[in-house]
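Below is one structure, written out as structure tokens, with a few remarks after it.
A single protein chain has been omitted; all remaining protein chains appear in their positions.
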């Protein structure tokens, strides 16, 4: 990579971290205004982990993100408009208003939709990776979960199955100190969750989850391992949930000194300082990025607010998919509209989590 | 322990190993004669593990055995008659003919009844241990599972919960090389299942599961650890399933050289050789033990065959327990018949898994 | 004495039972320090300590399995599911371990599994479950669903004192509903499991319902009385298992027409059994088809506009009741 390319890449990372934060700040505002109903989960402080991990991926790779992984969605090209339509439960949201939050996905772009039952996405990640292995691809799956989800049976079954089958999957644990109000000391009796790798025979590493370059390096190593056909790997990103579990949670169970300590390690500020010290981020470029971020967020919110609500008459619809041929995702021609999984057959339109439809606004 | 006590103990161990084998041999005969219907699981080659592990326990301890743990049942005082009534599905069997195999238990004697869903007993073991901890007892729980069951989500949730809560429970994995037809190489990607302990922050050891004294030493160490309040421990007993998964399985998927190798390490013969070399087992004492074993088995089968079949008129009964006070098991007075869990309220009689009713025949 | 909410009644029931009986304890995710996601156990940790108010890891199988183990020992554990939706992650422990235990072994299993159920709170497809039908169909577990503050307390106390697994389904929409505030008796009381209650008498038709739908049905009954002069009887089942077949049948024998209403999806729901029971045993008494109002056979939707259309409401109940009355 040339100097210029590297500078570009670093600014792109910075952009995504800022965009993630800004999207969540706006989401919070919408929630406080009563415009989003139901639970709102944000991830201030996770940006180095989510953006850094996703930056290690290539075309054809797949993410299996969880509820705090907006950064991954954005890096992988999920549209801010789609995200805001989803939060505002619009009829043109990826789930057509059926589901909320970041429960969205689109296999042609390598995003598996999560469910609320945490941990349960990890076996699904194995299935995606199994197909990549069967089809002799050099793609991989990046699947995440929280510290809390590591206590589920699904976590164990998935990691073990991936190890036995040598599946190309990287498991990233976002250890943010708490599962809701439950501190890690009440969740497991080990120091680092990367030690779990020892139980499965896969490499495991822990990394400072607030240092985006460190995350990229360590997750990147795990991704290389998986891509090379050597099987799965585990990475623990150690970060902190500096806000409440949801936006309705004041989180007064978190010792304020601890929260302060982690606020001081804010990943975006740290990266800003680094970029500034390296001479890559100037006051001007920062302003430019900020205005781009704001434009994207404004556009997304405006688009979502102008979008229709779901039609109540459809409440009993879409329970079963129609008949017809199914394409193997990622093979040539897989998006030919004759396939039942090429377009969203609920609407007859392309799956709408992805940004190419609005390239001009949202891409760097 | 004096020399004589030690000699006695060793012969007692030998007796239980022989009794276990003989009970299973007879069970197989009954199966082949068509007198037992349904699946029959035996455990030739496991006797050092099952008997050795159970010998480390004391009054008030509890076992949570699985399908190949007849040896544990017998050491802990489960009646051979009850076992045979169970195999022959008699109306006076511990399950009154409702269930088969070794799916029997009696909390007043510290035996938790298993279900077929392997792994699922381990969380239950945690609950028993939780009560021991709450009640400040110095008793412990010994819970077992096969190599196969280590792949279940329940295994993981139980070990993790036990570790976090520092529960007095010892997990014993009986690694017999196969889960049905599936060799360990298709089940996990680590060398020794005791490595799983590293994922939970508990001590883990592997031991030759065909060496009864080694098993007693290593499981004994884990039991001491748990009893001392330091929390759970894991032991892998490495043994082999030298017969089929069930008596209906010819197991031709097991390489014969491998089976031969393990047959040569038969735990009973090994222990016999040791006892003989130590001058503890003479031809005469061996004959004496053999005839005692045969008497017990004959008695159990005769008793079971003379027992009534379940009454079909009761087929809809016993779905719910009656009202009334419940005793905390193990507290003084807990077997006072006014408690709903003191006697088996289905029959109004004492729980019938235990041998005191037939002490003369079955105890050393 | 002050009027308390449905949620406070639940909280009182657990607290009083924990004070009364040292074998009662609570375990689940965030039940201790946090006092539970809905604050049902706020203050419990302080009063009872960490051995009787146990914050667990996110492990539904371990939570329910540990409760089973403790119940085997004669304790009376209460296992909280943070939302009842997550019960699917401990399903095997319930249907195979707990439900068959006494029947197989003679060992009673005094165990309560409880958690917030139902919709109307914008919870979406994973935080709005009505899981009763799965367990209603499974022998060996009692299933109760209180509709009022009085019942919330009395049924929970009865559930805790019962010697069997009991699934206690609290409706989260009712937790803090001001209209449900009630002054509760100062003295200890229970509402026995297996007893329905007639919430409103009437001779023209019987509505069989339970849970939050009781209130929709009562409102519908009022409207039908005011606008149509119909006297509609509303039976709140309260317990699904054991089912109070007597009260149901007596009511239908008097009214000869039946409308069944539940929030859960229609096909194979609890209402199907109620209809089947009556179509078999009270055929001669029926003066019209047995009608059902329930959610459509689709998952629970998130968007408020869809949620409104999904949930059975007064309007639909009234419309169907009119059809039935006109039959």
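We call the chains A, B and C, going by the order they appear; numbering starts again at 1 in every chain.
In this section, a residue touches a chain if its C-beta (ideal position, glycine included) is under 8 Å from a C-beta of that chain, and two chains touch if they have at least 3 such contacts.
Here the structure is a predicted model, which is why all the values come from computation and not from measurement.
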Based on the whole assembly, the unshown chain contacts which displayed chains?
A, B, C
Pick out which of A:117, A:179 or A:198 touches the chain that's been left out of the picture.
A:117
Can you say which of A:43, A:57, A:104 or A:275 touches the chain missing from this structure?
A:104
Sole touch to the unshown chain from B:312, B:332 or B:348: residue B:312
Per the whole complex, from C:52, C:104 or C:171 the residue touching the absent chain is C:104
Under the stated touch rule, tell me which residues of chain C contact the chain that is not displayed.
85, 88-89, 91-92, 95-96, 99-100, 103-104, 125-126, 133-134, 136-137, 139-140, 241, 243, 265, 267-276, 278-281, 283-284, 286, 288-292, 297-299
Where chain B meets the left-out chain, the residues are 37-39, 89-91, 95, 97-101, 103, 115-120, 148-149, 151-154, 179-182, 186-188, 253, 309-319
Touching residues of chain A against the unshown chain: what are they?
94-96, 98-99, 103-107, 112-113, 115-117, 120, 122-131, 133-134, 153-154, 157-158, 160-161, 164-165, 318-324, 326-330, 334, 339-341, 344-347, 351
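Here, only the chains that are shown with their structure count from here on.
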Could you find the chain whose CA centre sits the greatest distance from that of chain A?
B
How many Å are there between the centre of chain A and the centre of chain B, using C-alpha atoms for each centre?
47
Length of the line joining the C-alpha centres of chain B and chain C, rounded to whole Å
40
Going by residue number, chain C touches two or more other chains at 56-57, 59, 61-62
Two or more partner chains touched - positions in chain A
151-154, 186-188
